[in-house]
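What you see is the complex with one protein chain gone and the rest in place.
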Amino acid sequence: MKRIYALERWCIDCKRCEVACRVFHSKSRDAVRAYRIEGDGPKNRIWVEGTCAASLALNCRHCADPACVQGCISGAMQKNPETGIVTVDPHRCVGCRTCATLCPFGAVRIEEVAGREIAIKCDLCGERLGEAGEPRCVAACPNRALIYVESEGGSHE
Amino acid sequence: MLDYLLPRYKVMRDDDLCIRCGVCERSCSNEVHRVDSELDRVTANHAKCVNCQRCVVVCPTHALAISKWPQVNNGSNNWTLETMQDIAKQAQTGAVLLSSMGNPKPYPIYWDRLLLNASQVTNPSIDPLREPMETRVFLGRRPDVLRVNERERTVVSKMLPQLRLDVPVMFSAMSFGSISLNAQMALAMAAEELGTYFNTGEGGFHQALRKYGSHAVVQVASGRFGVDVDYLNAGAMVEIKIGQGAKPGIGGHLPGEKISAEVSRTRMIPEGADAISPAPHHDIYSIEDLRQLVYSLKEATRYEKPVAVKIAAVHNVAAIASGVARAGADVIVVDGFRGGTGAAPACIRDNVGIPVELALAAIDQRLRDESIRSSVSLVAAGSIRSSVDIVRAIALGADAVYCASAPLIALGCHQCQDCSSGKCNWGIATQRDDLVRRLNPEIGAERVVNLVRAWNHEIQEMLGGMGLNAIDSLRGNRAMLRGVGLNEKELSILGVKHAGE
Partner (left out) sequence: MSDRIVDYLVIGNSAAGVTAAEQIRANDAQGSVLIVGREPYAVYGRPLISYLIAGRTTREQMGWKGPGFYDRIGAECLVGPDAEVVSLDPEAHTATLADGSVVTYGKCLLATGSIPFTPPIKGLEGRENVHTFFTLDDAEGVWGDARRARQDADAEGRPARAVVIGSGMIGLKAAEAVAGYVDEVCVLELAERILPAVLDAQGSELLQRLLGRHGIVCRPGLSVQEVCGDGGRATSVVLTNGERIACDFIVAAVGVRPNSTLAVEAGAQQGRGLVCGPDLQTSLPDVYAAGDLVQVTDVLTGDERPLALWPNAVQQGACAGRHMAGALDVEPFDGAFAVNAVDFFEDSLLTAGVINPPEGEGYETLERQEGDSYVKFVMKDGRLCGYILLGRPDNAGVYTALIKNGAELSTFPEEAFLDRPLENLDFSHDDRWERLHAFYPSCLDDRGWKEAR
């Protein structure tokens, strides 16, 4: 499967990835509407750690044997057996935080969406759960600190 | 005394588009932008803006543009706002005004007054997509007589060391110190891919770049930073820098705070100590002295590498070039007064030297008149902006060109002329780790390669149009040029006829 890899030596802490992610995961998919009208509604699923001195973009690693999926009590968190993409179904998730407590990277967070606290994580910008899309964070990165490349293994358990 | 130095620029933020994401704030090393969450607004400290346009480019909603500060002039053509601001600055500080990049003043640009020829009826033009079109050039002294063994089809004459350029463009000298290692690496990688050369400048040759040595020109300048026998042998050509177009007659000064551990190691000078390049080479006071240095360098490189001498285009440049050729240089580089720099006193940059077009034509003519043109190659430098400038330079007598500003622009440079601050937001003219990181050399190299490849295609198109199938046939072929709007004297120095003639 294709995975997003962050290369911290090129990360410049601009957080354009966060903006692009948040906009794509908004209702309108329009930056101005997403930020000015939808307010805190849309959430980004990539987070830049650190400061300009050293920074690192973090999103889901789509693990071979994901701890978040193992721990999910609602079945919302799943690894698609064909694509290897790990996604959370926002309707089934109850926000119990088990996934966030098991993810070794902090790449799953619990945030409020439409009045409910649910798990938020990278879905590779697929239009449907488990489907790969064109990750907007990678496109928005000005410095190839995020690359979307064919990885070597780990698609299936 | 109360004195208000006006901001030069005003940050125009379209509030309808601004999403307060803070990308501009995090991207500006000059600390212009600030997200004020209490005001729910992004504010700008206009006075700090240098118009590098980083924020304009990175803003996710393109909400930003930079405009001139709106303060109106007093109407005087003599005491302009700019002049008066300079006076105010100097009245405050007592300091020399520094600036960077090339001469911005509205001097005539002769390139733009020279038009190219094309074939019609009597001589066919050539389609470069169907026919071979040679853009390869060799730099260095040619043998006086070429002897060939026709039976064995071999060259008998001893061939002197030459540089092979697959494209007639090299990247001019920019030192590690004046630009970042990543910027140098991008140029080095591009040079390797394009089959041409980058130039280390006078700042030594960083170990990380030594693997690109076969595509490097190593420079020996008045400060002799980083020069030892390994350095001389690490490149493909050695270049003695006598002068620089942007600041003829003066040296350089890299302040101690910019001498980081890496720069110190590469320049072979103490960390934190000022790096002073003297105005002259203290061992060169005559053509004979220059000859000594040229041959010392040839000796040190076992006569395996050509030696170039770079001079600034100044008043007497043709005679100087003649002397340089006779001093044993294999390549003469002439750098015009629009050439860039990392830092120079503005008074020098803006007023000293002459345009490279005139210098180039004068040198080529002088060397021909003295029958020594083939003993030396001629490289033109100092604001080559496009493929057309290259074609014009070659038609005026250059073998190839050096360019730096254009590849830097390909790397992101927006010509803000603030290189000397060391806070280049594009990761080019800076040594600050967080800023250097902004230039991923892989991307930079791809862009520079794209630029030069595009230029080379255009050169082939123009050559074909002129009915030429090799760039060699264009060299000094001034019949391919016509001047427009130039006076007799200019035309005569350029050695071209007026359009219509």
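Order of writing sets the chain letters: A and B. Residues in each chain are counted from 1.
As a convention for this text, contacts are C-beta pairs under 8 Å (C-beta built on N, C-alpha and C of every residue); 3 or more make two chains touch, one makes a residue touch a chain.
Everything numeric here is computed off the predicted structure, so don't read it as measured data.
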Chain not shown: contacting residue from A:Val23, A:Ile46, A:Ile85 or A:Val108: A:Val108
Listed residues A:Cys17, A:Leu58, A:Cys125 or A:Ala140, member touching the removed chain: A:Leu58
Residues of chain A in contact with the chain not shown: 3, 5-10, 49-50, 54-56, 58, 61, 63-64, 67, 70-75, 91-92, 94-106, 108-110, 116-117, 144, 147, 149-154, 157
On chain B, residues whose C-beta touches the chain left out of the figure: 189, 440, 442
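The definition used in the following text is that only the chains that are shown with their structure count from here on.
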Chain A contact footprint on chain B (complex, rising order): 16-17, 19-23, 26-27, 57-58, 60-61, 433-434, 437-440, 442-443
Contacting residues of chain A [partner chain B, same complex]: 9-16, 18-20, 23, 31-32, 34-36, 52-53, 140, 142-145
